[in-house]
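Omission of a single protein chain aside, the complex is shown with its protein chains in their original locations.
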Amino acid sequence: MKKENRFLDYIKIILVEVVAFFLFLFFLKVESIWTVIVAILLVALIYFLSKIYKEKFQALLEPFSRYQNFAIGVLFILLVLYPIISPLMIVHSTYWTLILIQTGIYIMIALGLNFQLGSTGMMNLATAAFYGIGAYTAGLLALKLGWPALITIPLAGLAAAFAGLLLVIPIYKTKGHYLALVTLAFGFMLVLAADNIEVIGGPQGLKNIPPVNIFGYSFLNNIGNLHFYTNYYYLVLALLGITILVFARLFNSWVGLTSAYIRDDELAAKGCGINTNFRKLIVFVVGNFFMGVAGALYAHMIGFISPPNFQFAQSLLIVAIVIIGGMDNILGVIVAAILLVVFPEKLRVITEYRIFLYGILLVVTLILRPRGILPFGPRKYDSSILKFARKGGS
Amino acid sequence: MAEEKKTIFYTEDIEMRFGGLYALKNINIKIYENEILGMIGPNGSGKTTFFNVITGFYKPTKGRFYFMGEDLTGKEPYDITRKGISRTYQTSRLCLDLTILDNILIGTYPVQKSGYIDAIFNRKKLIKEIKKHTERAVHLLNIFNPNLIEKLFVPVGSLPHIDRRRVEICRAMIAEPKLILLDEPSAGMNADETQELMDDIEKVRKEMENATIMIIEHDMKVISSVSERVIALNFGQVIAEGTYEEVSHDKEVIEAYLGKEVANG
Amino acid sequence: MTSASIFLQIIFNGIMLGIQYSLIAVGFSLFFGVLDVINFAHGDIFMLGAFVSLILINVTGMLTASGAVYIFLLILVIILSMIIVGGLGVFFERIVVKPVSKGPTLMSLVATLGLGIAIREAVRLFYPRGSETKRFPELLVKLFPGKEAIEFKGVILRYDNLLILAVGVIVVILLAIYINKTKMGLTIRAVAQDAEAASMMGVNKNLIIDVTFFIGSALAALAGFMNGLYYNSIIFDMGAMAGIVGFSAAVIGGLGNIYGAIVGGFLFAMVESLSAALIPKGSEYMTVIAFAVVILFLVFRPSGILGERAYERV
Partner (left out) sequence: MRGSLKVVSLVIIILLVFSLLLVSNYGCKPKEEEKKVVKIGFIGPLTGKYSKMGIGGLNSFKLAVMQQNNSGKNKYTYEVVSFDDECVPQKGVEVATKACSDPEIIAAATHYCSMVAISCVDVYHKFGLPAIVWGAVLPDITYGNDYIEVSRVNGTQVEQNEFNAHFMVDELGFKKFCIIHDTTDYGRGHLKYFLKALEKRGIEPLSIDGVTIGQKDFTTILTKIKALKPEVVYFGGLTAEGSLIKSQMDKLGVKAQFLGTSGIKSDDFNTSLGEHAEGTICMLDGAPIEKMPGGLEFKKAYEEAGFDEPYEAYGPFAYCAANIIIKAIEKVGPDRAKVAEEINKTDTEDIIGRIHFNEYGQNDVPLVTAYVSQDGQWVPWDDSLYAKGERELPGFAYREGREWVNPYQGP
């Protein structure tokens, strides 16, 4: 590509992202089932256009892959601006901010699971449980010991991570559907335990968990005329950014490669000298860490948690996000999270049929795209490696 | 003459039973340093089982085996690989969804230095390492089939059979093992492909002078062309050992391959 | 009522549950055998079984009938519901399960979960007053005029329950015979053991799959019918838990192994009712305990009770 196209490319990127951003805002704004239908039609339209005008479409997307960082930067700026713009357009802006925050939290959990399930092929049907362990740890530390969120959040992550170690033997001895069932059972057990242990509030759960408070700045304060959820929005945005960076780097490293090999052919992996069980254990622990962090965030934000928040249905939602998004693909996970968390909120307009449609949606997506919306692509490791390989070595 | 050679690998009465039937029965073989040892035998004679035993995938029901004087019996496959034994598989075991580069680089696992921490915080170190290994991978591909170099980031699934074999051989070679086990590389290939393959094995030899290579084949032609020494297996037992000439004229071997009548007549 | 008789009663209850669990678990095992999928919609097929038979009961108006006609209608309802639901099972397999089973295993898991949700909600939305608990008539009581149950040492063995049990056992035996003696049965097993080998032997895989799903779903339907008779009330979401339990049972027994599924079903039920009886506050924890047992099993007998631990082909 020639240099002088660069600015045109930048413009393209900005244009596309800004338009998409505002379309999304409109989508949130309009309280009508039609938005969903229009949105679906729109996606379909773009899909077909991309089929018809292949090369033109490529021309449009090409800049994104070339100036990836720029594209991400622009997107980030837009996301930072969101809380300031949205109140001007949307009546229920606080509500949608809350929903977006929760979407962010779900993405964080889903990325944790994606590392286990998508990258390494370990089914974990107890995500909600680990998420819950994080939430409870943070809640208890904050309530009983009065520790600040800055400490409770990482500790919550560690707690969830080490809870994963309880399953060390199953992980070593079982795989596939069997591991799936073990985790499922584990999840059920934890929720029922939480229900019956009075010390942690039993079914009453934990109330009045103090909000995040960083160096004396309480997240309950409104920022100017922006609502206090905005604080959490930025907090989650930041942590989510870190999470994505971490997992992107892991994907483009020996870790990602090793995991992928374990996922696709465990025997061959052993044959290449990989201690598969130990690797899987670490992956499991790392994944759970992020679920725990997400749980802590939720606990501090809502201030109330109870066992029902962490039931099997939640785990299913997470699994659905990863699998529909496309295994081992961070972008796919994000798209799917928006699809499965934000869309249903829109479908509230037709409350009665919402869950029904949700089920249909799952089935149809997977029939049309059995490998998910965005299956994983080639591992690029690093632009320098790419260039080097393009040169054909030496 | 063989006596002067240094033994790097030997077995003591290896026996492998599946339920009632013997897949291997008191196998006692030696592998000498940097020779090319061929192992022949009709299907089901236990060749592959032997590989699976000495690479740790199966735990022998009896007997032991030693590599560089160390007893590796009962070790896990990954331990054995790290000791410097690497192998290919009869039905090629590549991850078809992953790229050629990935499928070769995974072979470097035993010599990889950077883990989680480097992956997240110390990219420089990691990238340097990846680059080093990538160079090596490109070098190897260059030996077998330079056209593959443009396809580094193409999923292996899209490659023809022989190229997959080559990628697999590269995977086995890249960590520079002391002993390479090739499990019927010519399986499911036509005549010309088999021919190319024999050349490839020669290339392997050239590339790694001080490595020892053991190759399973039931295609005599391949064996005859590449191997310096041959062991014949039948019904899980060694029936002949020696140069290709000796073995190929051994009565039992001919029987095993062509049936009694031919052997007698 | 002595503690001994309590114990007996509990064992009996366990058996009553076990037969239902087993019939569901068999489905899971069969499907996994032939198609390598965990069909999480199976629990809702079981629920459909209950609702379809309820509809049939009302359509045939059997409640007003009596004598031989009544018995005839009863059998008719059972068989019809099994056929209809079996057909539905095949239908879902064709449009959803088989297509997704080609993708990665876990995809199919989620797809079938979605299918399950869709079925469940469809019943809730489109069955009149679907979200209510539905009354399921006590059909069998009519067969035993006068006394309802035999009682010895305080153990109540209701005739209708005994009949349910009997039917269940007979069906299981018939299934075993079918799988072991008939050609189709043997082919199913062959496919379950090693799909490639079977297809090389020129087996029409699609037909096998259809048949399998028909049988599995029909059995689930029967289980649903039994469940209705046993509890006299059915509800649209009864399939959710049943599905998970059936899956667990199948796994305990060793996926792909029909006898294993049956054993697993009874085992799960026994653990549940015994722990509810013997452990203090057990009734709260029984599911937990059952699952704990499941975990132990998977750890120390990873391929299930009867699952053959084959050497992985390298």
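Residue numbering begins at 1 within each chain, and the chains themselves are lettered A, B and C in the order written.
In this text, a contact is a pair of C-beta atoms (placed from the backbone, for glycine too) under 8 Å apart; a residue touches a chain by one contact, two chains touch by 3 or more.
All values derive from a computational prediction rather than experimental measurement.
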Displayed chains contacting the withheld chain: A, C
Absent-chain contact - pick from A:302, A:331 or A:364: A:302
Options A:23, A:84 or A:150, residue touching the unrepresented chain: A:23
Per the touch definition above, residue among A:72, A:85, A:99 or A:223 touching the missing chain: A:99
Residue ranges of chain A at the interface with the undisplayed chain: 8, 11-12, 15-16, 19, 22-23, 26, 29-32, 34-35, 38, 42, 45, 49, 53, 55-57, 59-60, 91-95, 98-99, 102, 192, 195-196, 202-205, 207-208, 220, 227-228, 302-304, 306, 308-309, 345, 348, 351-352, 354-355
Where the missing chain touches chain C, by residue: 1, 3, 6, 9-10, 13, 16-17, 131-135, 149, 151, 154, 156, 158, 227, 231-233, 235, 237-238, 240-241, 272-273, 276-277, 281, 283-284, 286-287
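The rule is simple: only the chains that are shown with their structure count from here on.
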Inter-centroid spacing, chain B versus chain A (mean Cα positions, whole Å): 43
Inter-centroid spacing, chain C versus chain B (mean Cα positions, whole Å): 49
CA centroid of chain A to CA centroid of chain C, Å: 36
Touching two or more other chains - residues of chain C: 312, 314
Interface hub residues of chain A, defined as touching at least two other chains: 267
Chain A-facing residues of chain C, complex: 32, 38, 95-96, 99-100, 102-111, 113-122, 125, 244, 247-248, 251, 255, 281, 284-285, 287-288, 291-292, 294-295, 298-300, 302-303, 312, 314
Chain B residues within the chain A interface of the complex: 55, 57, 76-78, 81-82, 86-87, 89, 93-99, 101-102, 105-107, 109-110, 112, 114-116, 118-120, 123, 126-127, 130-131, 134-135, 138-139, 142, 149-150, 152-155, 171, 175
List of chain A residues in touch with chain C within their complex: 117, 123, 169-170, 173-174, 176-178, 180-182, 184-186, 188-189, 192-193, 195-196, 267, 312, 316, 319-320, 323-324, 327, 352-353, 355-356, 358-363, 366-367, 370-372
